[in-house]
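Note that this is a trimmed complex: some chains were dropped, and none of the rest were shifted.
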Amino acid sequence: MKNLLVEKNSGPNIIVKVRDIAIGDKEPVFISGPCSVESYDKMMAIGKELKNIGIHILRGGAFKPRTSPYDFQGLHMEGIKILHEVGKSYNLPIVTEIMDARDIEKCIPYIDMIQVGSRNMYNYTLLKELGKSSLPILLKRGISATVSEWLYAAEYIMSSGNSQVVLCERGIRTFETYTRNTLDLNSVAVIKENYRLPIIVDPSHGTGKRELVESMSLASIACGAHGLMIESHICPDNAVSDARQTVNMDTLKSIVNKSKVLNDIL
Amino acid sequence: MKNLLVEKNSGPNIIVKVRDIAIGDKEPVFISGPCSVESYDKMMAIGKELKNIGIHILRGGAFKPRTSPYDFQGLHMEGIKILHEVGKSYNLPIVTEIMDARDIEKCIPYIDMIQVGSRNMYNYTLLKELGKSSLPILLKRGISATVSEWLYAAEYIMSSGNSQVVLCERGIRTFETYTRNTLDLNSVAVIKENYRLPIIVDPSHGTGKRELVESMSLASIACGAHGLMIESHICPDNAVSDARQTVNMDTLKSIVNKSKVLNDIL
């Protein structure tokens, strides 16, 4: 690895702007919302709560990569438009996953940041296309990707012309079955020490259990993460997907408040 | 998992035809060729040798998913056309990887089987498109995919309309660094015992070391694999990619001959 764009010697640390929200600066950024966009009404109700809590960016899945082809695959463009409406109503930028390079262009008018999901981190076709996009990219770590492979995935985007990349640690696959994934916070310290890109943490996928999300959120901020992405819902038990790891609004509020206090003393 | 198309209770075992070559029947099928298509001349020289040895299907990479964007990415359509020419000259069906759903249509006239590489096993966009294709699919196991996830990836293709799917075990990622991957032959026994799809093994990626390829080829046949996919080259040390795991023609010949003898006594 020599003279990569991701490396510190290629320039100053990168701060990614999602509309007026800066990721990679001093204040931690909070991204939240349900795993899947379920309906306009629920999304509006959730958006309102998130805004009150101080969430900066709204997330929600419209194109859902599911292990089984028979599981709910998302609302697609209808979901994208719902996100857009809610974002407009509450002045919240939108981040959502795109899985198909052919969907990029038609989604761009509605969203503010594009997420590459774990399953698509090695999808170099998609990465190269995103490199030509003008939107910032949230690049989740592959389910079993090494830090080096993850950085090269960012490099694919950056070398195609888009340096607005935020890394997102979301846990890796190990032998441990107690938690859904093993949240690898070492990676946060590694990125902060050696690379230019901002890094945030997704403790929802990183643990798979809602009762562990607050602890791991604080751990993430303590080791230097630039933000958190947390699955939340007004009624977590009824969430269409990932219910087990989705927190309610009270827990989310507590996480946001404690994270800010913690960040201030670091 | 209930009533999946991959399951034995959904129908008889599937035999996949690649032109006149049957995968999943009694005789093991041998697929071989270089990691990357390098040039017309080299590919012709390799094709000639493979035909003499009794290889059934010619492989070669034209679209190469490389960890680094700065590594050789393949000859793309030029490589596809070279493969086609060599296949025609030696009456060898062609299998090659496609990474981008948008490339399927233009490649179909030149090839006989489409490979889904390990990095794209979770690329559901691609899988669904391949399900609409008329060509048989070689579905490699994801780098860290469970057998269950792999079967669901096949289910994505099958439920989209294409049941001509061959599984390919190619090793999984573990803590062991002595070998490039850990070849999981348990998966062969599991698939044969419980599922309808043919399964072959790639001992080249499964070991990462050419001196281990023959032993693991024989082990694969012994536990019931329907065939082998082996990286070979007329001059392995000069191979543009994967040189360390590429065997020469003498070793390949030995593997084919011993595998046949072994298969006959099972």
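For reference, chains read A and B in written order, and residue numbers begin at 1 within each chain.
We adopt the following convention: a residue touches a chain if its C-beta (ideal position, glycine included) is under 8 Å from a C-beta of that chain, and two chains touch if they have at least 3 such contacts.
For clarity, every value in this text was computed on a predicted model and none was experimentally measured.
S.K.: Shown here are 2 copies; how many are in the complete complex?
M.R.: Counting every copy in the complex, the total comes to 4.
Simple rule for what comes next: only the chains that are shown with their structure count from here on.
S.K.: Once you find the CA centre of chain A and the CA centre of chain B, what distance in Å lies between them?
M.R.: 34
S.K.: Mind pulling up the chain A residues that touch chain B in the complex?
M.R.: Listed in rising order, the residues are 65-70, 99-102, 119-120, 122-125, 128, 143-144, 148-149, 152, 155-156, 159-160, 173.
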